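Sharing a structure below in structure tokens format, with a few things to ask.
What you see is the complex with one protein chain gone and the rest in place.
Naming follows writing order (A, B and C), and every chain is counted from residue 1.
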Amino acid sequence: MTTVSMREALNQAMHAEMRRDERVILIGEDVAGGLGGTGEDDAMGGVFGVSQGLVGEFGRERVIDTPITESAIMGMAAGAAMTGMRPIAELMFIDFMGVCFDLLFNQAAKFRYMFGGKAVTPLVVRTTIGAGFRAAAQHSQSLHAIFTHIPGLKVVVPSNAYDAKGLLIEAIRDDDPVIFCEHKVLYDTVGDVPEESYRIPFGEANIVRSGGDVTIVALARMVNFAVKAAATLAEKGIECTVIDPRTISPLDLDTIVDSVEETGRLVVVDEGYPRCGLASDIASEVAEHAFGALKAPIKKVTPPHTPVPFSPVLEDAYIPNDDDIVEAVQATLAAGR
Amino acid sequence: MPLKTFRQAINDTLVQEMQRDVRVILIGEDIAGGTGCEGDGDAWGGPLGVTKGLISEFGPDRVLDTPISEAAFMGAAVGAAMNGLRPVVDLMFNDFVSVCFDQVCNQAAKCHYMYGGQNSVPMTIRANTGAGISTAAQHSQSLHPVFSFFPGLKVVVPTSPYEAKGLLTTAIRDDDPVIFLETKLLYDMEEDVPDESYEIPFGEANILREGGDVTIVAVGRMVHVATEASAALARKGIECEIIDPRTTSPLDTETILESVEETGRLVIVDETTPRCNFATDVSAMVAQEGFAFLKAPIRMVTAPHTPIPFAPNLEQLYMPDPAKVSAAVQQVVGYQG
Amino acid sequence: MEKSKLLTAYRKMRTIRDFEERMHVEFATGGVPGFVHLYVGQEACAVGVCSQLEGNDTLLGTHRGHGHALAKGVDARRLLFEIFGRAEGLCGGNAGSCHVHDSSVRYIGANSGVGSGAAIACGVALAAKTRSDGAVAVPLIGEGAANQGVVLEAMNLASVWKLPVVFVFENNGYAEATGSDWAIAGGELWGRAAAFDMPGVAVEGHDFFAVSEAAAELIDRARKESRPAVLELRQKRFYGHFEGDAQTYRGDGEVDYLRSERDCLTIFTDRVIAEDWLTKEELAVIDEEVTTLIADIYEEVKEAALPAESRLFDNVYASPY
Partner (left out) sequence: MLPGSKARASRFLLVRIVEVETEKIVNAVEADTAGILVRRVAEEGDTIVVGGLLGVMAERAEIADDSVDVFVAEYQEHFKSVAAEEGTERSAEPVDIEVGGRKMRYLELGSGEKTIDGMGGDLNGWMFNQPALAEHYRVLALDLLAHGGSVKELETGSLEELAAAVLVLLDAVGVDEAHFVGHSLGGAVTVQLAAEAGDRVNSVTLIGSAGAGTPVSRSYIDGFIGANRRKDLKPILKQLFADPELVNRDMINDVLKAKRLDGVEVCWRKIADASIFSVEDLTPEAVLGKLSMPLQIIWGKEDRVATRPEERSMPENVVMHVLDDVGHMPQLEAAGVVNDLIKTLVDGGNS
């Protein structure tokens, strides 16, 4: 077990899987970098450096740089997946789904169903989500809810280095298209990660902390804020259970419902937009399946219904944080049937 | 008042708004049809005949046929809207947003905000929506939740010819990008529609039926499904209140909450796939804001988490129907806490 | 070219250069939020094109847009304030470097959905054509973005609809860390024009005179005939894709060569003096004024007020509910 960053953990997972299975290939813009230039060959390793070193070991046949052409990348990856490869396609920012949505949403996601089970599409789309980098409205979105809405896709939102590695390996070995959402701000967060390969199953939530007063469900970066909030609240004698679903499609509803059955109170935290988003999705499932146990209104903690602003002061106000979660927990404790 | 079909009501509205304001133009594939052919210059009037006759009255400078090139003409509409025109774009099937998603969700929706309010983007995107005519997985989706997710867009789902005319008039006169979704199965529905122009404001729900036992919120054609169910339920002594939000963004949360305050029970009917959809959105809103009113779990009646099948019998099974709505209503009425 | 136009062009190029060189320094010291993509080396491209635009013509910029904005006449101070996320910024702090927009000078936002500007330009031109106001729309498109489907769709649409759009491809050598010679099939963007039935021209982007001459002809034709055209400008950027880019994809000595042999400012200065169009003294006056301006605004921006938090909720809708 060594302490590595989430970036490094993801890099390990790709190294290991590409060694293990030669059908695994990596496709994307500057996943290596340097093509057509006169400088170094592995100049970028992805804009966030996650795929650094792969081209050195596996060569350009398996680490494939592309022109800036997301629709062709995703189409190519879906086609390759359907015909025997296991591509990892990089969509640099999830916001760029705008230019390749058809290939993911109308093609890859639906092949198996439309073709009556005759097609297998083992495709992983690695992409980045999240605000916090002052990258404004078109490079900061958390669009995982859009993909969750679509049947045929699986959606992963890791919150730490250990989970990231195990979930990426699982994603690569899975036979369905998986949207793997990496939060930009988490790349540098470190954790203990085994050097060996391991898998974390989809649809199994992680109970990060247990407490009997309130259940907090949080995703990706929001898990860290939830843990921080729970610590603050513990000092005041309020004990929270913090649940990280890890995958949101499939969603481990049982773990969430079981917890709410005990605590009777739910706060859902998500960095995606508030309308038709994940916070609403989870809240609505609980309102249907754990209604009898609920003692107070469910509270959602999300950004407001606005695009992501640029100015640091505005972006900081936009992103939900531990203070917002503490406030929501206290509000749900104050309310009651 | 003259009886008009849904199709005629939309056609009338376009004619009247184009007469009223020279800045209103139409853009889309085959909205006239026949351009570049030897035959009739108004060959189609849109694949569903909705825009028939407009090119004869307004000419090719205001009724613009396009190549099959959604990304280009949607982007062009954004540019035209920012530069003084008020384009009405026919996207044909709402599923096609996937090939111009960037233009809709990253450009149209965000320009006003990103640019600090300097330019508005007064454009209307008309698209047909919904299953029921065996157009299978890529031409039958109901994507209002995806659009409602994005701040900056307004989303309209009219339920009848009268409603369609008033809401489309409002949409065209509105200064923001509006997604106007026409349910395929409603095009031939007839109703009294005034010849005069009129606006129905956004964000005001329509209460179609009053009843004290259960609130049913439904959108688009599901309103009629709910109405049919409520007639049968009334014979069993269960009185439903039916709310048609008309616009899913903005959403008239007040009317929904007021109704749930009366009835204490909520069923939401939505033709979309179940995850992160409009039903979860409304449910979560009520679970947060109207929890104290609730006497029973909120039930959601939606399509299953699958793509839309082709075979007519499977497609029927896929869509919510009055029997499913009745069952859900009876469950919440019979709930023993 | 008239003397006043030459002076204006020089002032703009000099302003962009100093604005960006200072930005490079400020970014390294951590004062600039987010990402910036610098335009150093490419000044003659945007300034050359804009020298041929009239007041009601529209320029559409890219994420590498500081130079685009300044060339179109955007106020340097308010541009800088926006890049620093200050209340007085052009867009009140909602845009930042990548989305700067100024409708008062008909500069439509820098756009970081690369290639989208090409399609939006078609609509801007359509509106101009509808009103018969004789205006032209000029989208600037990086050579990397040129491979996005939407750009090819927009070229087709502009030709089919007969729109006054001049697609200007800024071929600065690299799409992020990938070389343009590799990424562009056929190697030449101007050559794609013929397939869409429009003229295509390529010129060296470090030569202001070559750029403005080519732009003059294509813009004039677009205006008079309402037809699109392609202009490819070739000039490598001096800095990385974004600030912080280690640029290991570049060859040894490449930037030194660019700075000594391909600097548009030096080339411009040498030419105007050799031809006796301008004097060294006239240029020196501008240099001094620009130096003062840049120093002043960079000083001012650090103390400038931040946007009120309530602004977070403003301008989501033009007609809010």
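By our rule, a contact is a pair of C-beta atoms (placed from the backbone, for glycine too) under 8 Å apart; a residue touches a chain by one contact, two chains touch by 3 or more.
Since this is a predicted model, take the numbers as computed values, not measurements.
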{"item": "Displayed chains contacted by the hidden chain, counting the whole assembly", "value": "B"}
{"item": "Contact residue for the chain not shown (choose from B:Phe147, B:Tyr187 or B:Phe278)", "value": "B:Tyr187"}
{"item": "Contact residue for the chain not shown (choose from B:Val22, B:Ile133, B:Ala292 or B:Leu314)", "value": "B:Ile133"}
{"item": "Options B:Arg23, B:Arg62, B:His144 or B:Arg221, residue touching the unrepresented chain", "value": "B:Arg221"}
{"item": "Chain B residues touching the omitted chain (full complex)", "value": "1, 44, 47-49, 92, 132-133, 135, 139, 162, 166, 169, 184-192, 194, 196-201, 204, 206-210, 221, 224, 227-228, 230-231, 234-235, 254-255"}
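FYI, only the chains that are shown with their structure count from here on.
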{"item": "Geometric centre distance via CA averages, chain C-chain B, whole Å", "value": "40"}
{"item": "Approximate Å spacing (C-alpha centroids) for the pair chain A, chain B", "value": "30"}
{"item": "Shared interface positions of chain C, touching two or more other chains", "value": "89, 91-95, 99, 111, 113, 149-150, 316"}
{"item": "Interface hub residues of chain B, defined as touching at least two other chains", "value": "71, 102-103, 106, 113-114, 151-152"}
{"item": "Partner chain B, residues of chain C touching it in the complex", "value": "58, 89-95, 99, 101-103, 108-109, 111, 113, 116, 118-128, 130-131, 137, 149-150, 153-154, 156-157, 160-161, 314-319, 321"}
{"item": "Chain B-touching residues of chain A, taken from the complex the two chains share", "value": "95-99, 101-102, 105-106, 109-110, 113-114, 136-138, 145-146, 148-152, 249, 251, 272-273, 275-281, 283-289, 291-292, 294, 296-300, 304-307, 309-310, 335, 337"}
{"item": "Chain A contact footprint on chain C (complex, rising order)", "value": "33-35, 85-86, 89, 91-96, 98-99, 111-115, 144-145, 147-150, 174-184, 246-252, 254, 306-307, 309, 311-313, 316"}
